[in-house]
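I have a structure here, written as structure tokens, and I will follow up with some questions on it.
One chain of protein is taken out of this complex; the other chains stay put.
Moving on to subunit A:
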């Protein structure tokens, strides 16, 4: 009986369609790794200011999808449109230039470096003279902006010169989110950001994501824990075996129905 419900609970023709101006839209993404097909022609979209929860078991294809969106990998075929224009996201640099910021579960931070230096890795503000892209960093501006960003995420008790290794897991995620906010990203991809976090810290991270929505930033929130995603997501996309098996507004479903689908 359960199997029958699974087959018909989320028919493809009822998948949520993108609006006229989606923030990001992928068409028919296919990805082969050798003889393994990780994505079998996936359509995906996210609207400005929308929180999309991306769920699925290990090997469902969700990490391949976000790797393609964050520039860490390129699709074998398929098209990606960002803010209405077709784009080719060849590298993380290209993704960041477009305004796509990714927060990984291990956090893209260098533990032994200060918060201020971490915030600007690869995008250091320079003072005056430069040669082939190399120049003297504007450290005052880095510290000033890091201080402001720490205030935004209620980490005022930390100096921007603190090394990241002194922060808790949740604080590191907060700094990563603050970095994305500072660089005015339009789409934030959060890959299991609540992994290894305490309940209290998880709630904090969820609060930050909800705040991003208020600023009109779209986010894709990946987690294997539906209970983290469900409360803050506007829409849930579920994947299995490299295909999308559900794309539904949260208001049209229940956490039980989704749990049934993905386990």
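Rule of thumb we're sticking to: contacts are C-beta pairs under 8 Å (C-beta built on N, C-alpha and C of every residue); 3 or more make two chains touch, one makes a residue touch a chain; residues count from 1.
In the analysis below, contacts and distances are computed from a predicted model.
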Listed names "Xylose transport system permease protein XylH", "Aspartyl/glutamyl-tRNA(Asn/Gln) amidotransferase subunit C", "Response regulator receiver protein, CheY like protein" or "Hydrogenase formation protein HypD", with the criterion being the UniProt name of the chain not displayed: "Xylose transport system permease protein XylH"
Identified contact with the non-displayed chain, of A:84, A:111 or A:231: A:111
Which residue of A:102, A:186 or A:219 touches the chain not shown here: A:102
Touch with the omitted chain, as defined above, among A:79, A:93, A:227 or A:241: A:93
Hidden partner chain, residues of subunit A it touches: 72, 91-93, 96, 102, 104, 106-113, 117, 120-124, 126, 133-137, 139, 159, 161, 163, 165-166
